[in-house]
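Quick one: the structure is below, and I'll ask about it shortly.
As you look at this complex, bear in mind that one protein chain is not there, while each of the others sits in place.
Labels A, B and C are assigned to the chains in the order they are written; within every chain, residues are numbered from 1.
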Amino acid sequence: MTNDLLAALVPALPLLGAIILASLRRKLSANVAGGLATAMIAGAFVCSILLFQSFDAATGGRTVKLLDWISIGSMEIPLALRIDALSLTMMLIVTGIGSLIHLYSIGYMHEDERAPTFFAQLNLFSFAMLMLVMGSNFLITFIGWEGVGLCSYLLIGFWYKTPEYNYAARKAFVMNRIGDVGMVLAMVLLFQRFGTLEYATIMNVASGVNDPLMIAATLFLFIGATGKSAQLPLFTWLPDAMAGPTPVSALIHAATMVTAGIFLTVRSSVLFELAPFTQDIILWIGTATALIAASIGLLQNDIKKVLAYSTVSQLGYMFVALGLGSYSAAMFHVTTHAFFKALLFLGAGSVIHALGGEQDIRKMGGLKGHIKITFFTFFIGTIAIAGLPLMSGFFSKDLIMAFAFQRSPVLFALLLIGALMTTFYMFRLLFLVFYGKYRGNAHPHESPLTMTIPLMVLAVLSVVGGLLNLPHLFGGHEAMKHFLETAAEGIRFESLELSHATEWILMGITTTLVCVMIYIAYGRFAQKATLEGREADMPFFKRLIAQRWRFDELYRALFEKPYGWLSTNLFSIAEQKVMVPIMNGVGEAANSLGNAVRRVQTGNASFHLLAMLGGLIVFLIITLMSN
Amino acid sequence: MIAALLLLIPFLTALVLVSLRPAQARPIALVSSLASLAVVLYAWISYSGGTVIHYNLNWVDAWGLRFVVGYDGVGLLMVILTAVVFPFIIGAGYGQQHDRQATFNGLLLFTQAFLFLVFLAQNALLFYIGYELTLIPVFFLLLFWGGADRRAITVRFFIYTLVGGLSLLFGIVYLLIQSGGNGDFTALTNLSIPASTQVWLFWALFLAFAIKLPIFPFHSWQPETYYMAPLQGTMVLGAVMLKMGLYGVYKLVFPIVPAGVEHWQTTVIVLALIGAVYGGVIAFRQSDFKRLVAFSSMSHVGVLCAGLFAWNAYGISGSFYQAFAHAILVLGMLYIVGAMQERTGTTDMSAMGGLKGHAPRLAALFLLVLVNAVALPLTQSFVGEWLMFAGLWQVSGWLTFFALTTIVIGAIYMLYGYQRVMLGPDRTNVTLADASVRDHIYLVPLIAVTLILGVYPGPILELLDAPVQQLLSSLSVN
Amino acid sequence: MLALFYLFAAISVISALIVVSARNPINSVIALIVCFLSIAGHYILLNAQFLAMVHVIVYTGAIMVLFLFVIMLLNLNKATEPMKSLGMRVAAITGGGLLFITLAAAIRHGVSIQSANPFDAGIGLVRSVGHVLFTEFLLPFEVSSVLFLSAIVGVVMLAKKEKHQPNASVEPLTEAERARRTA
Partner (left out) sequence: MEEGIITAIRVVPLDHYVLLSFLLFSIGAAGVVFRRNTIIILMCLELMFNSVNLLLTAFSAHHSDPRAQVFVFFIMLVAAAEVTVGLSILVMMKRNVDSVDVNQLNRLKG
């Protein structure tokens, strides 16, 4: 009972915070609002920890029903929460990292006059994200799914006066919506097939079902996931989403919301296991995304854009893991990525804060002396994402790559290329920002304590995060994997069957090449600070990459322009030239009929009298005939 | 008693307003509509399922016209809708300065009385009489208080609707002949009409509703009329009048010509969805706020109609649930239009932009209305849309996909519209008033209804469940 | 009796034809009076004494005098009326003939007019008519007074000369216009 209350409190607290803040947003100061918002999410974090402690993995999970929601005929969809290993993991990530980012935002947003609104939206986001991960059926997850989309829209367009930001916000929402079409299709399909949307029931019934419909269902789910998790072809919104305040980028567009797609896939892992075809598609889309996004990251000059492409690329890795059927590896990478990517974004935010809003790395440099804590924590984040040994990223990424090798060495090679690119662009970023000479003209200053404390906490987590799922190789027992397995009834996650020797060799290759990459980057960027010139001067292929493979232009030409053209012309041609005249035709017909009949009304009384007489005769004859 | 009150309260008040023209016309109209609302709420509370018949009197026997009034769950929902909507419409007029207040509000109340008649009628001819009667006050509302070019547009609207009404009358007369002059719905439902007849009779009956709704090729009267009509007139048209079409299909088409429905089902769904996509795409580039709302309404109604013609429990109940949501939505959107018009003096969005800086509260209210428009979960629209999609899926996966594109299209035009009005750099150069207490009084209850019924749709779904099941089971028996 | 009927019938038909064809309105009026008197004769043949009396008083005594009066008043007693177009005249005669043929055909074929009631000689007397009039039709009888009242008011309104408000919509015709219309 107390646990049920706790479970309900987890999403309720941020919601309450959001409502209070939204209604009192004019009256609260930035700090009070921030404090309240942080307290709410921290409260949710505490509740999550309490739930986690009292959770018995052996029982598999519980459903907490709050309310009847949509129930009509044979459709019963309650508002219910599910507490099991998977949702607990996600809850801890969302509330834990969420608390840190809320705390950080107090410092980051303290000068913004709309800070209370910001915190309200941040809290609302936390609520939605928690609904997403805690929902006991697809439709509850969908509440969160759409809710995070809305909050993402609001927060990206937080500074609403800039049209580009608004455009970015709309783009994010619409692209997410395209994914949602897939999600809804999957839901109606599953509902039709199983008569329910409860995860527990579907997973129980579905395991062992051999049904081609499952391929369709999982493909639809995956379309939903590509939208939310920024995979090919729906990834272009994420880099643009960096228009929002940096804590938003950290929380929504790195640590939590974008992992919703991975979460959903893991949630429905039973279904995906029934559809190997979908798994293959996921695998290859993940790989392609990882590589393309990483390559774009190589040439970006905006500190947040680099991190954004890095995020897309890392999400690609997670999907590769999903495609390989190693759901625990994906979740492990979700966790560690949440740590170090949040750290990196917050660090970037701290840099931006220090430089008074500057985001172009060509105007940075030599900052390590000015902002020491930021530099140190950013450095840890960088080596974590690059996967230097014993960092959290090392364990999680290597696990995925080991699984990839188990499937195919080619896949491993592709992922290795991606990892090397990741190392290169991350160290390029690190060196250009913190090393060399300062190239800007602001006065860098260290951020306040509310901002640096989250950095330090996240730095520690980025280092030790690997312990969560320490592989056998290092004396661990894959704790996270076993924990998560309790959530997915009926299947066991794929486990690694490579020999230890092979694993050592793979690790050695990776680590060596990564170190080589760091050395090259050091030479190019730390010692000389090689800056990219104008795009027009670049060779074709390089320019293509610098222009983000021209995806945005492609979409604009393929979809946005024709859509606008269609909208204009449907109105001016189809509607005004065809439809309206047809309607007018009806009126004209009545009009001309009236005109024709009007002639009869000569106004001549004799004629009318004669007509009357004629009518009388006709009427009489008709009566006579009918008798 | 309830039926008599519902019909008489608005009708008598309207008579008083039109004939005596008291100075305090609006408050009187408002009180009258609130009284109707109270009666309806009482009816809702005391409703315990089944079809309730309040009066069953002979009127003109020879034509099969009998005064049979009552309601089932669906009818009650429509009555509730009418009762909920009118106080808002009358009240929302406080910002609108009309001359001849008494006549204006009197006409609104006449409309309400006739709408009640439509939704309460259990006799086909009585239904038809109410259906056509509603046109008369609306005609005068549009003609006297409309915007530019109102004569031509009103006459077009009138003729177009009357053409539909004529075909409906023809269909009803045919049915009356078949049933030996008994026009009660119960009697018409029991007719066994040959399938080949039903195939054409379907259109005779449906054409009027198709125009009223409107669905795709019959829609052209709608955008211009919405645009030209006075704000409250548009509210009446969009929030309740078009629901008559929906209700008519449920009452007059589904149970009476099931074979016809079966024959034309796919056609109608396809047309409705073409309309939904067509309207949505056009809405994107509209520069006028009111036209945007008009086309968005058309898009929503397309989906509504498709859901209805999914012709199964989820589709029909989803459609009616969404009908309620759509009414609330239309009111909200139009109220915002009115609020913007009041502030900027125009409905042209190219003259707006960046208003959020001046009116953050209004922007927030707009956003909350908009959330319903794009059918985010936990709003009323989502429940309706989900049920409709679940229903459509049973008909065809492709059509469901087609219908689902509207959620993307809807997001595109709604957010773009919001951006053009509220976001971006400030382009008005004048200080505008933020949402006033009055705006809050009207919009907050709407938003509350939206959210409450989005989280807890039970009471309304309960109303819909039994009659829809009954309709479907009676069809499967036949 | 039959001979008497034919006599009256012949008088009424011939005088009716004179009414229609006479060029001078005075002649028409006289012919119509003759016609009405012959119809009164028919009434007597039918033993409808009350009606015969009322008929002579109302029609011949009041209405026809009124006609004469108006003709005199307006100075219409000249045969100035132009004829209608030939087509219209032919149409009128054909129409009248057709109407008669159709009506006659109606009673020749199908429409039964024979009575089922036993004969009662007293129904045309003042007593029986008055009895029905003042019992069954009392209300219409009273209401007819309202009809007369409104007729009186209407006549006064219509015949009164409008001095200050010349009717704008009916402007006096020019000579040319009248000639055109008359032609």
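To be clear about the criterion, a residue touches a chain if its C-beta (ideal position, glycine included) is under 8 Å from a C-beta of that chain, and two chains touch if they have at least 3 such contacts.
Everything numeric in this text was worked out from a predicted model, so none of it was measured.
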Partners of the unshown chain among those that are drawn: A, C
Interface with the unshown chain - residue positions in subunit C: 1-2, 5, 9, 12-13, 16-17, 19-20, 25, 28-29, 32, 35-36, 39, 42-43, 45-48, 50-51, 54-55, 58-59, 62-63, 66-67, 70-71, 73-74, 76, 81-84, 88-89, 91-93, 95-97, 99-100, 103-104, 107, 113-115, 117-124, 128-129, 131-133, 136-137, 140, 144, 147-148, 151-152, 154-155, 158-159, 161, 167, 169-170, 172-173, 178, 181-182
Kindly note down the residues of subunit A that lie in touch with the hidden chain. 598, 600-606, 608-610, 613, 616
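In this text, only the chains that are shown with their structure count from here on.
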Looking at which chains touch, is this a line, ring, star, complete or other? line
Taking each chain's centre as the average of its Cα atoms, which is closest to the average over all protein Cα atoms shown? B
Quick one: subunit B and subunit C, Cα centre-to-centre, how many Å? 59
CA centre of subunit A versus CA centre of subunit B: separation in Å? 37
Subunit C, residues touching no fewer than two other chains: none
Given the complex, residues on subunit A that touch subunit C span 606, 610, 613-614, 616-617, 620-621, 623-624, 627
Across the complex, what residues on subunit A touch subunit B? 22, 67-73, 75, 79, 139, 142-143, 145-147, 150, 153-154, 157, 160-163, 166, 169-170, 173-174, 177-178, 180-181, 184-185, 188-189, 191-192, 563-564, 566-568, 570-571, 574-575, 579-580, 582-584, 586-587, 590
Can you list the subunit B residues touching subunit A in their complex? 155-156, 159-160, 163, 217, 219-221, 223-224, 278, 281-286, 313-314, 317, 354, 356-357, 364, 367, 371, 376-378, 382-383, 386-387, 389-390, 392-394, 397, 400-401, 404-405, 407-408, 411-412, 415-416, 419, 422-426, 455-458, 461, 464-465, 468-469
